[in-house]
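One protein chain omitted, others in place.
Going in written order, the chains are labelled A, B and C, and every chain counts its residues from 1.
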Amino acid sequence: MIIVARKNITVDQLDYIRERIESLGLRTHISKGVSRTIIGCIGDEARLAGVSLLSIPGVRSVHPVMRPYKLAARDFSADRTSRVQVGNRTFGGPACLVAAGPCSVEGAEMMAETGRAVAGEGASLLRGGAFKPRTSPYSFDGLKEEGLRILERVREETGLPVVTEVLDPRHAELVAGYADMLQIGARNMQNFALLREVGRLRRPVLLKRGMSATLKDLLLAAEYVMSGGNMDVVLCERGIRTFGGEMRNTFDLAAIPWLKLETHLPVIADPSHAGGRRDLVAPLAFAALAAGADGLIVEVHPDPETAASDGDQSLSFAEFADMMRGLQVFAEAAGRSL
Amino acid sequence: MIIVARKNITVDQLDYIRERIESLGLRTHISKGVSRTIIGCIGDEARLAGVSLLSIPGVRSVHPVMRPYKLAARDFSADRTSRVQVGNRTFGGPACLVAAGPCSVEGAEMMAETGRAVAGEGASLLRGGAFKPRTSPYSFDGLKEEGLRILERVREETGLPVVTEVLDPRHAELVAGYADMLQIGARNMQNFALLREVGRLRRPVLLKRGMSATLKDLLLAAEYVMSGGNMDVVLCERGIRTFGGEMRNTFDLAAIPWLKLETHLPVIADPSHAGGRRDLVAPLAFAALAAGADGLIVEVHPDPETAASDGDQSLSFAEFADMMRGLQVFAEAAGRSL
Amino acid sequence: MIIVARKNITVDQLDYIRERIESLGLRTHISKGVSRTIIGCIGDEARLAGVSLLSIPGVRSVHPVMRPYKLAARDFSADRTSRVQVGNRTFGGPACLVAAGPCSVEGAEMMAETGRAVAGEGASLLRGGAFKPRTSPYSFDGLKEEGLRILERVREETGLPVVTEVLDPRHAELVAGYADMLQIGARNMQNFALLREVGRLRRPVLLKRGMSATLKDLLLAAEYVMSGGNMDVVLCERGIRTFGGEMRNTFDLAAIPWLKLETHLPVIADPSHAGGRRDLVAPLAFAALAAGADGLIVEVHPDPETAASDGDQSLSFAEFADMMRGLQVFAEAAGRSL
Partner (left out) sequence: MIIVARKNITVDQLDYIRERIESLGLRTHISKGVSRTIIGCIGDEARLAGVSLLSIPGVRSVHPVMRPYKLAARDFSADRTSRVQVGNRTFGGPACLVAAGPCSVEGAEMMAETGRAVAGEGASLLRGGAFKPRTSPYSFDGLKEEGLRILERVREETGLPVVTEVLDPRHAELVAGYADMLQIGARNMQNFALLREVGRLRRPVLLKRGMSATLKDLLLAAEYVMSGGNMDVVLCERGIRTFGGEMRNTFDLAAIPWLKLETHLPVIADPSHAGGRRDLVAPLAFAALAAGADGLIVEVHPDPETAASDGDQSLSFAEFADMMRGLQVFAEAAGRSL
């Protein structure tokens, strides 16, 4: 931590600051310049977390120099990239994994049909929401446990591991009883009760970035899960909320290489939510792979027009097949397989 | 709902759209222009909620014309402003209410001291967090039930009703057993499990706007609570996340008069989080009242420098007293009392 | 400037950094901590402006500690608030000044009518655009010099000094020949050729904040004008562009008190552009005064419905009169006059 003093700081104020920092177990180093005095705080910055340094008379600004996350930081993993096993698939290895399926599990038949179709085109996991977060209380919010049972049956038929969302800490164990991977959605990225709960379970977690979360916020949310003992976290960029009105969200593609430099956790992208439009899904998916993503999560529906949710951004089976063909080429260009 | 057709729509496509809309129980009205065809959908727009109109061939854009919230809409209340009773105080009446207290309940003594101080300066409610949402898993997250018991004792001593945050649906009843008003924090504004839970309880709710929530999102979150039967919701503008880096958040002051035109629910502001700096609290508080706010929630601490959280934006007792004196003048200018 | 070194910095890299900084005429101060090394740079930070410190091997992050503006900084003015004289009116003194008039000068009659109406209600200056920036090349872009002549005649009749926009450095002298105050619009806040040009003239400048300008950017834009020798700059908050879709812009009210703490220049607000809706103008105007603004600029039109531009946010004469009555009360509450 570096503290910049106000121009007119007094000797007493400076002494007070020094004593305060040292009383917390850090050492200080004072540099007096012509127009500024700087107090360097040497030692464990975490001890200053609960201290309002800006409130101390004479302090003008405060600059943290340590990363606030530890388990999620790249340095933490000896080989710099963690592998997260989900059923018989591995995130973070040579293959880019594609999770595909409808936004919501709407019924047994459409799920089975979709599972067969996406498995046939090379998807690695099956997605589908049984518990759905909806902006309006009047929208369809999922089939709940019946939806989970449907997902389980489709996994048995297709062999695809299942990823599905959990919304409520009270349902975490229930969902973990059926799913291979627990999804934490964008709106719940800072639902700390839920993060702690999935941190206690031994199921891999797909953690989606919140709409207005910085990348540091995302890594701290991962840290919540990891500090509970569950190290199997995969991060997902899915678009952020900005002024841009033409698309549903702004796909922050640069988050992918930034995260790959900053954390050892696998990083995937959700081109369906990022663009919000079916005709943008394939180009965004290609770009994500080119930028280094370890995989994708994509919405696919047997009949997008009648989808109970997110139909505008869901691919038909034919569109998904097209995208997978293109993806194959870009995965190879990136030195990966699908 | 208005549907704008693509330039090259065929007669068959147009027929299909008309039949689809009518099969859902709405009537259609088609206007053919020189360069565009428009399909007006007449009837209950809610029936179209689960239909992906953009996926139908020939559709270019879709324009909803109804508000998605009903109970929260201004029209819903005969006299256009609801009053929300919290203990012996009333939000939405002639008085502007000020809730004041520390970010976190840190102990019995500091809470009692703060309660007496803010009551003495004219605060109407006591705030203080017993369960704290923290971006980092390593930060202090509150005294939990012990904190609630402390709040209860300070209410007994000072007579101030207590508002405190609930984070986890599993704690909602516990918190409601101690608090007069349940706060839903910004990070939980779209925690739908929690919203449904407080909708079941009979305790007034202080609903803070999410960092990237539109005002429609905020009203839909209120609708979640209200559709559960709990109509006592007070909305709170506390700043949104934008590019502006100089302050912690961007205080969206215009949300206050916009909401007053759009909903019957009382609206208050949180100048502490909005500015994130102690020296901005008073001017933002004055402005909120001038813009029509029904009250404020303000962080006050006996010794901001040592506060366990949010010290940079907490007022000392003397600063709070100053602010209250200024507020008195602006409340009168706005035709209100404190 | 404070330089934080990478964990694995070598002794040679550290020596190189030290020599590099010292070769630029600054002194260095090195603090070695357990897990970080910090290099403090003591002296004139401006000398480092052209140096890419992040490119030097071993550097992890760089933290400037000096403000990049000097003339605009609060410290620069002995009495901490500058007064800017425009005709016979003074920004930054005890009175809050209200500039009022139509978005565009549409003709002699409507301008004269508006001038008389706003003067009668207590406006201090007349606004009106003769050169108009328009997002579309097909929109009405002003009466140009004819508009300036009309403004001049209305000034003669009403005694109100005139503020009008200049868009093109080639027109700066022409506009200055007619206007009492030159407005730089939001889209031109970083049109540096234009800023330099008005910096050469001796006419007060009304500098509007750009839609995505930080407050530092705004002060640096003021610095451009002032470094040319023209110290008479008034800053204007007019809303920024954020995700919020319900209003035209997001009124960053907190910019007003932040700027009052950071600069000696007068600060006003534009509630018409900030809200983009007629029924929001008065509450935003009241709030701006309560937050410490030195004045307002407001759009008024004899018949908003037929206005050539910005009709949705223009007040009628009756609405302006109403607003001025309310403003009187809030100006008094703020210890100011109108």
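What we mean here is this: contacts are C-beta pairs under 8 Å (C-beta built on N, C-alpha and C of every residue); 3 or more make two chains touch, one makes a residue touch a chain.
Remember, predicted model here, so these are calculated numbers, not experimental data.
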Exercise. Considering the full assembly, with which of the depicted chains is the omitted chain in contact?
Worked result: A, B, C
For this session: May I ask which residue of A:13, A:214 or A:306 touches the chain that does not appear here?
Result: A:214
Exercise. Among the options A:220, A:291 or A:307, which residue touches the chain absent from this view?
Worked result: A:291
Problem set entry | Footprint left on subunit A by the chain that the document does not show | 212, 214-216, 240, 242-247, 250-254, 256-258, 261, 274-275, 279-280, 283-284, 286-292, 329-330, 332-334
For this session: Name, in rising order, the residues on subunit B that touch the hidden chain in the full complex.
Result: 2, 4, 7, 27, 29, 31-36, 38, 40, 42-43, 61, 63, 65-66, 75, 212, 241-243, 245
Problem set entry | subunit C residues touching the omitted chain (full complex) | 46, 49-52, 54-56, 68-69, 133-141, 167-170, 187-188, 190-193, 195-196, 210-212, 217, 220, 223-224, 227, 240-241, 277-278, 304-312, 314
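One rule holds for everything that comes next: only the chains that are shown with their structure count from here on.
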Seminar exercise, completed: Matching the CA atoms of subunit A with those of subunit B requires turning by an angle in degrees, to the nearest 5, of 180
Problem set entry | subunit B-subunit C separation of Cα centroids, rounded to whole Å | 31
Exercise. What whole-Å value do you get for the distance between subunit A and subunit B if each is reduced to the mean of its CA atoms?
Worked result: 26
Exercise. With chain centres defined as C-alpha means, what is the inter-centre distance between subunit A and subunit C in Å?
Worked result: 38
Seminar exercise, completed: Multi-chain touching residues of subunit C, meaning two or more other chains, are 212, 242-243, 245
